[in-house]
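Inspection log for the structure reproduced underneath, given as structure tokens.
For this view, one protein chain was removed and the others were kept in their places.
By written order: A and B. Residues from 1 in each chain.
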Amino acid sequence: MLAETARCLEKIRAQRPLVHNITNYVVMNYTANALLCLGASPVMAHAVEEVEAMVELADALVINIGTLSAPWVDAMFLASRAAIERSIPVVLDPVGAGATAFRTDTARRLLDEFGITVLRGNASEIMALAGLNSTTRGVDSVHATDEARSAAVELANVYKAVVAITGAEDFITNGPKSARVANGHPLMGRVSGTGCVASSIVAAFCAVHPDPLVAATAGLSVLGIAGELAARDNPGPGTFHHLLLDALDAMETRNIEEKGRIAVSWEQ
Amino acid sequence: MLAETARCLEKIRAQRPLVHNITNYVVMNYTANALLCLGASPVMAHAVEEVEAMVELADALVINIGTLSAPWVDAMFLASRAAIERSIPVVLDPVGAGATAFRTDTARRLLDEFGITVLRGNASEIMALAGLNSTTRGVDSVHATDEARSAAVELANVYKAVVAITGAEDFITNGPKSARVANGHPLMGRVSGTGCVASSIVAAFCAVHPDPLVAATAGLSVLGIAGELAARDNPGPGTFHHLLLDALDAMETRNIEEKGRIAVSWEQ
Partner (left out) sequence: MLAETARCLEKIRAQRPLVHNITNYVVMNYTANALLCLGASPVMAHAVEEVEAMVELADALVINIGTLSAPWVDAMFLASRAAIERSIPVVLDPVGAGATAFRTDTARRLLDEFGITVLRGNASEIMALAGLNSTTRGVDSVHATDEARSAAVELANVYKAVVAITGAEDFITNGPKSARVANGHPLMGRVSGTGCVASSIVAAFCAVHPDPLVAATAGLSVLGIAGELAARDNPGPGTFHHLLLDALDAMETRNIEEKGRIAVSWEQ
């Protein structure tokens, strides 16, 4: 799996997949820079007048509901439909699902209506979408990854999607099969937007690998390793914010082989 | 007052108050990161469909008019009403009041209609809201804090609110009582959004202290001290931008005791 992860990263750098993000205002800049540092090509577009045309050019689509409003919901539906028609992967980031009905309902409607490829959230968001009486505290999780495992498996089976929970440890499942990624660093939780960045990086990996379970697992491992490399000298979170970008840019196959901590439930 | 300031910071870190920001696009990321580094939990939400539900979860609300549009004004009114009903503190940041009638009028309507807890602006904005013929030069102040003191006292008395002017020196008043904070560094004026960050930090302090005069004073002192610590090695403004986040994260009681420069008009 580590060799496959490294190959995916090489492919991203060679092919520069165009990742179309309909994402929240808070993380747009950080997401664009993270995708560039990874080797992908980011674009942000959210107008109903153009999202379908932009999807025509894109290799993957990210729908992130972190700062939702009604016109954006319309654009998310148009873009998702266009992406499904073109068979490009769609990653849904249900930021704050469980916090407000507007977010929970929008995420559910997207899951109900489209064949979302990967649903990536924190434990509280995944539990909320599975109908467990979870409260997300705003956009931060109040649950650990393990508490949300069965919810993730259930959602994966219901929606025929890959579901990824990120946290201290990441859990990725397509229902029958699952993986765990033990990469990452606590500083990643001290910086706004690392979860959103994770979703966009997963989208880039989905653009170069046909199995979204493998792609999501590989992408989350690479981001986690970048977090570990960026944290080496114990920086403050403001400095870490940029060292994480540097680490994505500098990531080598060697880093993945040395630091990757992926456990999969399937035979390799 | 310094001991109380340190206690407030400890409480923020222990309780992680959820600060709901309806703020401008320019500073969303910086504000979210500053609140995280301080120890609070930030959330950004602005849709009329969900702001009331988000306020239900929040411990404080920030209304920042820095990139205003009509739908956002509607959301600001809904959220402010919900916050007042729940008796959580509301901090208003009248970015660019005086520059355009749209901004001045929106800020005044919010002040007229709701019991705003803290109004935090630069000298030009505070003078404009008091009806003085001030021109803000876009969003930057063209006046010093001292020129706006009487305007601040007047607004505080009229609106039964705490009014805070930030600048080279900060002045905070509830009308009868006032405080001065002499912390901070000129580099803070070289980075976009430090004023907006100040408003959100004041909101976090209001969430853990019942007297907004004390809370605003404490919050502005902590931010100012962070600015001093971040400027120690004379960085460029781009580097300072992140060192300020690091300094908020690393702030200790000792730093507050050593560097806090607060003068209050009331007995302690």
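The criterion applied here is as follows: contacts are C-beta pairs under 8 Å (C-beta built on N, C-alpha and C of every residue); 3 or more make two chains touch, one makes a residue touch a chain.
All figures in this text were calculated on a predicted structure; none of them were measured in a lab.
K.L.:
Please pick, from B:H46, B:H209 or B:H242, the residue that touches the omitted chain in the full complex.
P.N.:
For the chain that is not drawn, the touching residue is B:H242.
K.L.:
In the full complex, which of A:A3, A:A101, A:A250 or A:A263 touches the chain missing from this view?
P.N.:
A:A250
K.L.:
Using the touch definition from the top, which of B:T5, B:N29, B:S80 or B:T117 touches the missing chain?
P.N.:
With B:T5, B:N29, B:S80 or B:T117 as choices, the missing chain is touched by B:N29.
K.L.:
Of the residues in subunit B, which ones touch the absent chain?
P.N.:
Touch set of subunit B with respect to the missing chain: 24-27, 29-30, 66-70, 96, 99-103, 135, 137-140, 190-193, 235-239, 241-242.
K.L.:
Pick out the residues on subunit A that sit against the missing chain.
P.N.:
16, 18, 20, 25, 28-29, 32-33, 36-37, 41-47, 49-50, 53-54, 57-58, 71, 241-247, 249-250
FYI, only the chains that are shown with their structure count from here on.
K.L.:
Can you give the whole-Å distance between the Cα centres of subunit A and subunit B?
P.N.:
Distance between chain centres: 33 Å.
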